[in-house]
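Structure, as structure tokens:
Excluded from the complex is one protein chain; the other protein chains are retained at their positions.
Here is subunit A:
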Amino acid sequence: MPYLGSEDVVKELKKALCNPHIQADRLRYRNVIQRVIRMPKLDQWGQAEVLNFLLRYEPRSEEELFDILNLLDSFLKSSSPGVVMGATKLFLILAKKFPHVQTDVLVQVKGPLLAACSSESRELCFAALCHVRQILHSLPGHFSSHYKKFFCSYSEPHYIKLQKVEVLCELVNDENVQQVLEELRGYCTDVSADFAQAAIFAIGGIARTYTDQCVQILTELLGLRQEHITTVVVQTFRDLVWLCPQCTEAVCQALPGCEENIQDSEGKQALIWLLGVHGERIPNAPYVLEDFVENVKSETFPAVTMELLTALLRLFLSRPAECQDALGRLLHYCIEEEKNMAVRDRGLFYYRLLLAGIDEVKRILCSPKSDPSLGLLEDQAERPVNSWASDFNTLVPVYGKARWATISKYQGAERRGPELPDTASFATSGPLIPEENKERVQELPDSGALVLVPNCQLTAEYFEKTWFSLKVAHQQVFPWRGAVHPDTLQMALQVVNIQTIAMSRAGAHPWKAYLSAQDDTGCLFLTELLLESENSEMQISVKQNEPRTETLNSFISVLETVFGTIGDIKS
């Protein structure tokens, strides 16, 4: 039987397209392409395959590029989604220098993609939804007018519903926000707890832009008094208050009464944090915390007790009379009875801090209550089309970027094999405690001639401005295991005179942090840390306002030492 499609000639063409000799001779190669393109009797599998071969070709001139694009245009209208997506990918990659052509192609492919999204085959629908999300990352408004196509129906399987909610959350704009929110609100009372929670988180995501309406909806949901709803709503509130301080008032009014309906650790932590940081606006905050203190013996999650300690101490600063008794009892319990060392140490730490005087406590504990700048930095990370064009129509969007990274990391690790013990020994060779770490850093100036100035204070705005004006001078990937503990990291960085500008909270995905440092000659080092997902690697991009490689290298090695140390403490 003939190969590919129905003609023997296709077989030859494929051979020709992949032959390096012909590929080297552009004229011959172009001829082959022309013949392929003009071939009428190719079935859809053949077409998809040929479009795939064509990816390897790089046109000589702009003229030739547009020539090829014109010839291929009909593939974009094919009735088979596989062919349409193959053609789209080819267009995106060929036209990588022409953003308007790319946008044009994405507009053309909208119809077929939407049709696939409402296709009868669930699986195809899912793949299409994943690709829609991918496009939305670069062109947020692309599907906004078609938002109704992404409303979930009762009979759809779970994984499709979750994708649709994500899409809805991303395509929201001034015109459709009302309808989208109304729809999402319907999902919040769904029978499936997972789906309901996903919908609530989605509303929380939209709340960053449309705060008032969302907070109102979330507040109404609290009225349901369902455990699984209340806990997620409170967590959403915590993130919101941090990113959009203007909604603090509304959130504080909604909180009283929630504590009865929260049982899980995450929700409790969020509620306690909110009560601690904004307790002066919530009349019954001290009493709620007191209840928690009363039940602390039966508390199973150490993280909740830690959160309770910090929150109560914070509230003590603003409402001392009401908290003194409870704080005393909690500290007593933590120091005398608690068996978890971390909690005990935290209790001891606060106790000694209190001994140092109330002003000292205030200086250390009264951090900013919210930090919208971090959210801004994250939001601006709109990805250009070229960053994912090569992933289009592959399994990457279907798995999701984070999961794909883990998968390919496994593959990479298997191929590297022997290198693994290396990284392990690197982690164990670091010094154990920060004091030693300090000595090591002090040694560094001798070798690398890098002295970081201790009190380099940059404002977030200035950092942002400088960050966007500079190019990345160095990028590196460090091995990283497990989650990040922001506090530990911040402390360790401070020891080596690196200032933290902004940091995601623990457990966020992707986890990001922005650091700055200045050496004695006035050279600035701006750094971004990016942890894509758990068990992955820490990606570091450093920007420098004066290009000097030797100081840059010493700066990198300082960072390396810090990460090595922290990694070691954790493991």
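Heads up, the rule we're going with is that contacts are C-beta pairs under 8 Å (C-beta built on N, C-alpha and C of every residue); 3 or more make two chains touch, one makes a residue touch a chain; residues count from 1.
Convention: contacts and distances are computed from a predicted model.
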item	value
Omitted chain (choose from "AP-4 complex subunit mu-1", "Transcription initiation factor IIA subunit 2", "Integrator complex subunit 11" or "Piwi-like protein 1") - UniProt protein name	"AP-4 complex subunit mu-1"
Hidden partner chain, touching residue among A:19, A:44 or A:340	A:44
Full-complex contact with the absent chain, from A:25, A:123 or A:360	A:123
Residue among A:162, A:385 or A:501 touching the omitted chain	A:162
Interface with the undisplayed chain - residues on subunit A	1-6, 43-45, 48-49, 52, 77-86, 111, 115-116, 118-124, 126-128, 148-149, 151, 153-156, 158-159, 162-163, 179, 186, 189-192, 194, 198, 220-221, 223-226, 257, 393-396, 398-399, 407, 410-411, 414-415, 417
